[in-house]
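In this view, the complex is presented without one of its protein chains, the others remaining in place.
== chain A ==
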Amino acid sequence: MAEAPLLDVKGLEAWYGESHVLHGIDFDVRKGEVVTLIGRNGAGKTTTLRSLIGVVGKRRGACSYKGADLLKVAPHKVARLGIGYVPEERGIFSSLTVLENLLFPPAWQAGGMAVDEIYGLFPNLKGRDSTSGTRLSGGEQQMLAIGRILRTGADFILLDEPTEGIAPVIIEEIGAALRILKDRGMTIILVEQNLRFAASIADRHYVLDQGKVVDEISNNALDANMDRLNRYLGV
């Protein structure tokens, strides 16, 4: 228990131009944990992930990760610390084929998966090498977006709503893949609105509302706190 968290976020604030979106986010993630950020649309979940990797305008606060302050790391150097980002819009490049997309991110750390291993995890991608990346279905694009990160040797993955708008069968497959990654010791921040999916893999949940963390619930206590959660989510 005394072990320092892998990522420790304190008082994180962020702006898009003039608009102040995050008002002091606090949370931490320990090595090997799957932690979710939940909250209604516009709560600031995506912005939190984007702040960690430096693609928002202005940031303030502290995000210590493996001894470095992420807010001081140049945006193109974050990936080199083993952080892999799977954006909400998936970000598959239409000018590249499936294989080119998969091979796109440089491998910055040893221990990344081989292409065959990734196909083993996501069989849907197999045999689609020369298809244009954006010709894949939404679910397949999601698999590709996750798969290409696994090649880089990243051991800390930021996953933004991987189940959004995706068929239930594919959600099952993505869930299974994530559990395998967790068993391998991968650390994951999962932004999720689908509570059932989140509960099936996460250790802890942070609830965001209006740019702040308003609650923390461990996965064991999730059922007991359903009413509270639903109130946050406005369900």
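Before moving on, here are some points about what is shown:
The working rule: a contact is a pair of C-beta atoms (placed from the backbone, for glycine too) under 8 Å apart; a residue touches a chain by one contact, two chains touch by 3 or more; residues count from 1.
To be clear about the criterion, contacts and distances are computed from a predicted model.
Think of the chain that is not pictured: of "glycine dehydrogenase (aminomethyl-transferring)", "FAD-binding oxidoreductase", "ABC transporter permease" or "Sarcosine oxidase gamma subunit", UniProt labels it "ABC transporter permease".
When the full complex is taken into account, the listed residue touching the unshown chain is A:Pro105, out of A:Pro105, A:Gly147, A:Pro162 or A:Gly211. Only one of A:Pro5, A:Gly24, A:Pro87 or A:Gly138 touches the absent chain when the whole complex is considered: A:Pro87.
Looking at A:Cys63, A:Val78, A:Ile118 or A:Leu136, the residue that reaches the missing chain in the full complex is A:Val78. As for the chain not pictured, it touches chain A at residues 53, 55, 75-80, 85, 87, 91, 93-96, 100, 104-106, 108, 152.
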